[in-house]
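For this depiction, one protein chain was excluded, whereas all remaining protein chains were kept in their positions.
We just call them A, B and C in the order they show up, numbering each chain from 1.
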Amino acid sequence: MDIKYGISATFNSAKDIYEAAGEVRKAGYTNWECFTPMPIHGLDAQMGLGRSKVPCFTLAGGITGFFTGMLIVWYMNEFDYPLIVGGKPYFSPIYPFPVFYELTILFAAFGTLFGMFFLNRLPRHNHPVFEHPNFGRTGDDKFMVVIEVDDPKFDEQETTELLRGLGGKSVSVIREPIE
Amino acid sequence: MIQENKDTTADSGKMYWKSLNDYSESPQFRTWVENEFPNGASLFEDTQRRSFMKLMAASFGLAGLGFSGCRRPEHEILPYGKSPEELIPGVPNYYATAMPTSAGYLPLIVESHEGRPTKIEGNPSYVPFGGSTDIYAQASVLNLYDPDRAQGSFQKEQKTLAGKTSTRWKKIQSDLILSKLVDWSGSGKVAILADSSYSLARQELVSELKSKGVIWAEFDSVDSISFESELAAKLDSKKPVRAIPKLKNASRVLSLDCDFMGNREPYSLANSRNFMSGRKVNKPKDALKMNRLYSVEADMTITGGVADHRLRLESSRMKSFLCLLGAEILKTKTKNDTALIDKFSDIGKDTSEHLNWARICAKDLLYTNGKSLILAGNHLDAETHLIVYFLNGLLGSLDKTVSYVTQPFSSNTGIQDLVSSINDGKVDTLVMLGGNPVHATSGFLDWEDISQKVENTIRIGFSIDESSQFCDYHLGCSHYLESWDLGLTWDCTSIIPIQPLIAPLFDTKSDIECLLSLLSDSRSSHDYVQSLFDKCEASIIFKDFLRLGVLKKDYTNKLKVDDLKSILHENLKPSVLEANSKSEVLLVPDFHALDGSFINNGWMQECPHPITKLTWDNALLISPKMAKELESKFPDIGLLPKPTLLNQTGEIAPDNAVFDNGYQKSPVVELSVAGGKKIAAPLYVQPGLADKTVVASLGMGRKNTGRVGCEAGFDSYPLLSNQDTRVLPVLEIKPTGSYKILANTQEHWSMEGRAIIREANAEKYSKNQDFATQMGAESHSPPIWGRDQDTDLAFKSTTTPRGNSSYEHPDHTYEKSETHGIHQWGMAIDLNQCTGCSACVVACQSENNIPIVGKDQVLRGREMHWMRLDRYYSSAERNGDEIPSDVQVSFQGVSCMHCETAPCESVCPVNATVHDEEGLNAMAYNRCVGTRYCANNCPYKVRRFNFFDWNKRDINQLYQGPLGDKNDSLPAMGKNPDVTVRMRGVMEKCTYCVQRIQEAKIRVKVKAQRTANLATGNDGADLKLNTQDLKVPDGTIRPACQQVCPSDGVAFGDLSDPNSRVSQLKSDPRDYAVLGYLNTRPRTSYLAKVRNPNPAMPDFSDSPHSYREYHDKAYPSHH
Amino acid sequence: MKNIFPRWINTVPIKLILSFGLLGGGIVAGITYYATPKYTRVGYQPTQPVPYDHSFHAGQLGLDCRYCHHGVEKSSHSNIPSANVCMSCHKNVKANSPLLEVVRQSYYGEDKDRDGQLSENEDLNGDGVITAGPSVPWVRIHKAPDYVYFNHAIHVNRGISCVECHGRIDQMEVVHHAKHLSMSFCLECHRNPEKALRPNSEVTNLAWTIASGSHSVSQSEVDLEQIHAGLEIKENWGINPPLSCTGCHR
Partner (left out) sequence: MSTVKTASDQADPAILGKIKPAPWIDKPLVENKRNLHWVTEKICGIVERKTPVWWWWCFILALCIASFTGMGLVYLVSTGVGVWGNSNPVNWGWAIVNFVFWIGIGHAGTLISAVLCLLKQKWRTSINRASEAMTVFAVLCAGIFPLFHVGRVWFAWWLFPIPNSNAIWPQFRSPLEWDVFAVSTYATVSILFWYMGMIPDLAVIRDRAKETWRKYFYGVLSMGWRNANNHWRNFEMAYLLLAGLSTPLVLSVHTIVSFDFAVANLPGWHTTIFPPYFVAGAIFSGFGMVLTLLLPLRSLFGLHDLITQGHIDNICKITLATGTMVGYAYSMEFFIAWYGANSYESFAFINRAFGNYWWAYWIMVSCNVISPQLFWFKKIRDNTPLVWIISIFVNIGMWFERFVIANTTLSRDFLPSSWGYYSPTIVDIFTFAGTFGFFSVLFLLFIRFLPLMPMAEVKMVMPQADPHGSKNH
C-alpha cells in the first residue's frame, strides 16, 4: 500500500527547466520543486522564491562569538583573578582582539552551516522523491520538476497535462510506500 | 653515634646558631623528620626524600606505588619516641663549624634541616672574611652526600684467575682496621704520611705520636707553603715565615704572578674583601681615591682581571722583573748602595724590555709610601720572596700593608725523607692519611716499589682513590661536617671549633678519631677536643665557644730580622739568561678540582671556569702568539678557526677556538718536559697569557675517582719532577692528530661594542659622573618613564608609571584586590666589586636545588645555573680576525632581573610567570607547561628549561628516559626543603631567593603580632599594628649570591624604602639598567665599573677598551 | 531508485543531537563532582594505629590543640606529637591499656623493663643512651603537594583558626579530611579573610563563633557580624594575604 507524493517531469537542459519553471509558477502552483544537478542562476526568480535567510543565522553567530570572546577575557584576566602581567592592563579591548576576532568567525561559521541545514530541513535521509525511478540522474545531467499532491491546485489530470505541455519527458506519479 | 645528647642548655637568645650538643641525632629522629616533614619539595611522585628513606634503611610507609588515583596513596607519619629539645620541626637550625683547607680553617655557619646540612654560609664573627665563603666551601656540602665517597671501610682482596689478578674492596668494620693498626704499631715502625693541616688537635696528637717514635711526614698535592720554610731558613727563623697582607690599607699593589684573590693563593677571601673595599666608589670624587693594582703575571687570573695595569710575563722571568723594579726602587731609596743596585739591575737585564713599565710602576709604589705593597705568588722560589720582603721593607709597608710573621706549625718530614727511610727499612706500617699522595707524586715516585717495601699499608681517605690502590686497607674518612676538631685560620689569629652536624652517614672515622685510637686513647673525639680547648683557653666555656664559632687567639710571632742586606747579598745569584728563549709550562691548581679533591663534585665541575668558561674539563692554555706559531708550524692542526666575512669586516670578533655545531673542537697535543715526562691535552687559546707560557692545571684527569669526575680533564701531575717547582721549561709541543670536544659555556668573548658592561676610568668618572647613563640606545631615546622620568625610585617602583600610555595599568599597590606590596624588592650589583670568583654561582646552586646536567648537556647549551657570570674581553685595537693578546677583562653576574614590564610574562599563555605585588617576577613551576616562549623572549637569556628529569635521572642515561636508571638518592639529602625540586618540562630561573623573603616576612609578622599581644594584652580588633612593624628591616634578607660575595658586590632590599642600602646604591650616578632601551625596567640594575689606570704608564689608555669599542660602534663618524 | 533509509531515520539526527548533548553535560557534571578535590579529598578517614579520639581529648577534656601540636605557632609545620607527649599522661592514666602498647614501645624503646634506667643488657646498639623504639605509624590525612608551602605559624598567629582548614576536629572521633584544600579553597579565604579572622585567643577554640559573645540569632546576622568584626581586625592588624604565586609556591 502506498500514497501519492506528486507528479514528476524530467527535462534535458537547463534552458528547458528554466522556462518550464516559469510556466508552472504562472499556472499558480505553490507547492512544487525543481531538481537540478547544479544551481541554475535565475531559477529562484522563475520559481518566485525570495532571498535566502542564511545570513540572519550568520549575523547572530558572529555577534555571539564576539561577545563571548570579550566576556571570557574580561572575566578571566580582569574580574576573577587579576594578575600583574608585564605591567600591562588587566583588560583592554586591544590585546585580546585576536581572540574576539577568531571567535566571531568561528561562531558565524557555525551559524551559517547549521542555518543552512535548518533552512533545508537537513539532515533528512528518507524522502518520497527518492522513490522516483531515476531520481539519481538529477544529480548527473537531468532536470526534474515535481508538483506535490498536497498543492491546493493539484489535480492529477491537469498537472500531468501541464507538465507534458511544457515538454517534460516521462511524466509520472511518485508513490511512497507505507508499510 | 654522637653521644652528648643528654645535656641540653637553655638557648641564650643572643646567638642565632646552636651547638650540636643542643639536639639529638638518632635514626628515629631522621625517620621522623623525613616522613613527617612536608616540604621535601618535589614535583614528581616518588620524591627524592623517599629514596633517601630507602637509603637510611628506615621504615617508611607508602602503600601503593605513588599512584595518584581518586584517593591518594596512604602515607605514614612517624613521630619519634622522645622528641629532641631545641628542635621545632620545619624550622632550620644553624651551627658554627669550619672547613679544613690547605690554607687554614674556613669559619662557617651551616644551615641544617632536621639533621641534614643543606647550605653553607660564612661565619661573620671572623672579621677578615666578613661572613663570606669561597666557592669550594659552598660546594663542599655536596661532598658529604657524594655517592662515590668511601661508604665505610674496606679490605682489599685480590683474586688471581687465569693469570689475571682482580682486586675488590670488601667492607669491614672501621674499628677492626684501627685495632689492627694498634697491633702493628707495637713494632714501633709506623710511618704516617698526611696532608698539612691547621688542626690544633692533630698537632697535639702528632707530637704525642712522634714521642712514641712514629714517623710523621706531611705532603700537599699542590705545595703552597714550602717556600715559607725555605724563606725561614734563609732568615734563620725556626718557624716558617708568612706574609699576611693587609690590603685594606694598601692603595698601590704590585702582584707578581700572585693570584691573591683567586684559588691559587691562601687567604683569598680576606684579600678580595679588603682589596675590593679599596675600590668602592660611593661618590664620584672618591674615584680618585681608588686603590690601584699592577699585575705582572703569566697566567690570566681573575686577579689580573681586576688589575688596572697588567703586564704579561713568563713566570720564569718574574725574579728578573722583580729585580728590574727593585733596582728602580733602590735608586730612589738607598742611592749609595750601588753594589746591590748593580746586582739587581744585572738580574733585571733579562726583562729590560719592560724597564719603562717597571720604572713608572716603581715610581707609583714609592709615591704612596707605606701604602703600597708587593705580593709574590707561592709557586715562586724563596729567593724571590726574600727580595719581595726586602722591597716591602724599603716601601715602608711592613706592618702597614703586610705583616711578616712566623706561624706556629713547624715544618715536618717531607715525602722524600719518608721514602728514603722506607728504603732503609725503617718502616713496616705505612698510613696514608688524607690528601692523595700517590696521584700527586706519580711523576717522580714509584709506588709499586715503595708498597713492596712496607708490610702493612692503610689508607685513610675520603674516597677510594689512587693512593688506596697501593694499600691493603681503606678506612673511610669522615667529612668535616661529620667530625670534631679544633683548628686555626690561615692567619693563625683565631681558633675555630669544627663540630659535626650529622652523625657519620657511613662507617667512617675522622683523622682525630684515628690518631686517638692509634694512641689507644679511649676518649671520643668530642671529649678530646673539649679537653684540649679547656686546656688552651680558659676564658670561655666550650659550649659558648661552639656557639660563637670563632675565638681570637694569636699564635703568630712577629718576624725579626737583623742585617737583611747581607742575607740578601749572599742569596742573590746572578741570573742565567736562557729562560728568555724557551717557553715554559706553569702548573696551577685546577679551578674545578682544586688539587684533585673536588674532582668528583658535580657543582664544581659544572661551574664554568671564571676566565676560560670551560666546564667539566681543563685545557692547556696557550697565548694567541704561540697559537699562531703552532698554526704555522702545523698548518692542519685546526687550532684557530678560518676567519669569516663578519670577522674581516670587523662586524664581530673572531672565535678563539674552532666551534663545530657550537661544540668547541680543540686539537689534542703532546707536551713534553725534561726527563721524558709528557702529557696529552687539548689546547685552548687564552688571550692575556704571557707569550711563552703554557698553563696546565693540576688535579683533573684522575683515574680512580667517582662517576662525576672520572672523565673530567687531563692529569698534569706526571710533569712534576719534585713537589715544589711548578714552572718547567717546555721541550716540545706536537699535535697528536686527535681532537677533544670542550664544553664552553660562553662561545663569544667580545661585547661587540654593546653597552652591556659600562666602564670608565676613575679620572673621567670624577669629571663626568653621568657617563653610564649617557651610554646605550636609551641615552638618546625618548625617556623610558615618559612624563614620570624624574620621579624618585620609590614612586617608580610602587606605581609602574607608563608615561603617556592611554590605558590604566596595574601598579604594585595591586588595587584590584586588597593585597598590596609593602616592600618592593630590587637588587643592585656593583660591577666594580666583582672579582669573578664565581662563588655566587655555586651558592645559588646550593640554595636553590639547581641540578647539574653533565658535560654532554652543557655542550648543548642546557646548563641550569640561575646565576651566571659573563666574562668579556676588550682590547686596545682590534684588527679583523686577530685574537688580541693584551685584553681587559670585565665580569658581569647575570640572573633574572625581575623586570617590571617583563617580556617573559606577557608571552606566557598560562599565567605561569606573573608579577607579584612586591615586584618579584614569580615563576610557578607547577603551573608551567613549558612552551619556552618566555626564555626566547627574555633579552637577558636567564631562564633555564628542564629538558630532562635532571633531578630524577642519572645524567649519563638521560636519553633513555623511563628506561634509564634513577638518580643516586644520596645527593637528595642535601636538597633545600624550602625550594621546589623542579620536574622535567618546566622553566625555572632566579627568584631573588623568594623562600628567604617569605620566611623573613612571616617571621617579622609573627614577631610583631606576638610582641603587640604581650605589650597590650589585646588580642582582637582592639589590637593595632602599624605597617612599619610588618616591614622586614633592611639587610635581614640576603639572597645566596649576596651572602656569599666576599666583596659585598651585591645589594638586595626594599626599593620603596629610600634609606635601604639598595636604594642608596641605585641612586649612585653609575647605576644603569642593562639593555635599558627595551623598557623592561629590570629591578636588578648595575653600577658601572671604574678602572684606575696610571696616566704615566706606557699602556695607559684614556678610557677602558670596552668603552672605546662602544664608542666606535655607536658613533662611527667620530672614529 | 528507492529510498536507502527507512522513514523513521528522519527523526534520528535530532534524537542523536539531544542525547549527545545530555551525555556531554553528564560527563562534565560527573567530572566536576567526582574528579575534583571537593570529592576526592573530603571525607578521607583512614584508620589510625592508635584509636586516638579527638572528640574526647580536645572536645570533652578540652585539651588545647597546642598541647600536642606544639610546633604549630613557631613553625611552618604543625608537628605530630611524639610518644613522650602521650606518655606524660598515659604513664598514669590507662597505663596498661593494650590500645596504647604501640605508644609505650615507641616511648621506652631499649629500656625493656621500663624502669627508666639503661642496664647493660638493654643497651643493644651500645651507644649508652636509651634509644627510643619504633615510631607510631600515624597515617597522614592532610597533605599539601610538595610545591605548596603552607605556613602554619603565620596563619595561627594572625587569627586564622584551625577549624578553617581542618573542620571541627574537636567533634571527630576519628579524624577525617573536612575541607577540600584545593587552590580555589585557599584563594577564597585569601580574597576575603574577614570571613575567617578572629581574636588570637580564640584561634584554637574550634567551637567559637562571633555569635558566642553576642545575641545574634539568624545565621545571616552572625555572618554579617563576623564580616564586620573581620574587616576591623583586617584593618587594624594590617592583614593582607598574598594572592600571587610567590605567596605559596617557591
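Here is the rule we go by: a contact is a pair of C-beta atoms (placed from the backbone, for glycine too) under 8 Å apart; a residue touches a chain by one contact, two chains touch by 3 or more.
It should be emphasised that the depicted structure is a prediction, and the values quoted were computed from it without experimental measurement.
Every shown chain that the unseen chain touches in the whole complex is listed here: A, B, C. The chain omitted from view is touched by exactly one of B:G163, B:G186, B:P635 or B:P909, namely B:P909. Of the candidate positions B:I135, B:C928, B:L1023 or B:A1051, contact with the unshown chain belongs to B:C928. Touching the chain that is not shown, out of B:K238, B:K941 or B:K1024: B:K941 (per the contact rule at the top). Residue positions on chain B in contact with the hidden chain: 644-646, 651-652, 659, 661-662, 746-754, 756, 777, 857, 860-863, 868, 870-872, 892, 894, 903, 906-911, 914, 927-933, 935-937, 939-941, 943-949, 958-962, 984-987, 1074-1075, 1078, 1080, 1113-1114, in rising order. Mapped onto chain A, contacts with the missing chain fall at residues 13-15, 17-18, 33-44, 47, 49, 51-55, 58, 72-73, 76-77, 80-81, 83, 85-86, 88, 95-96, 98-99, 101-103, 105-106, 108-110, 112-113, 115-117, 119-120, 122-127, 129-130, 135-136, 138-141. Residues of chain C in touch with the missing chain: 1, 4-5, 10, 36-38, 180, 182-184, 187.
Simple rule for what comes next: only the chains that are shown with their structure count from here on.
The chain with its Cα centre farthest from the Cα centre of chain B is A. Centroids built from CA atoms put chain C at 45 Å from chain B.
Work out the mean CA point of chain A and of chain B, and you get 79 Å between them. Rounded to whole angstrom units, the spacing between the C-alpha centres of chain A and chain C is 62. Shown for chain B are the residues in touch with two or more other chains, namely 814, 817, 914-917. The set of chain A residues that touch two or more partner chains comprises 83-84. Across the complex, chain B meets chain A through its residues 800, 802, 807-810, 812, 814, 816-817, 900-906, 908, 911, 914-917, 1081. Across the interface of their complex, chain C is touched by residues 1, 3, 5-6, 26-28, 31-32, 36-43, 47, 59, 61, 70-72, 74-83, 88-91, 814, 817-820, 822, 914-918, 920, 922-927, 978-981, 991, 994-995, 997-998, 1002, 1005-1006, 1009-1010, 1013, 1019-1027, 1030 of chain B.
Against chain B, the residues of chain A that register as touching in their complex are 78, 82-90, 92.
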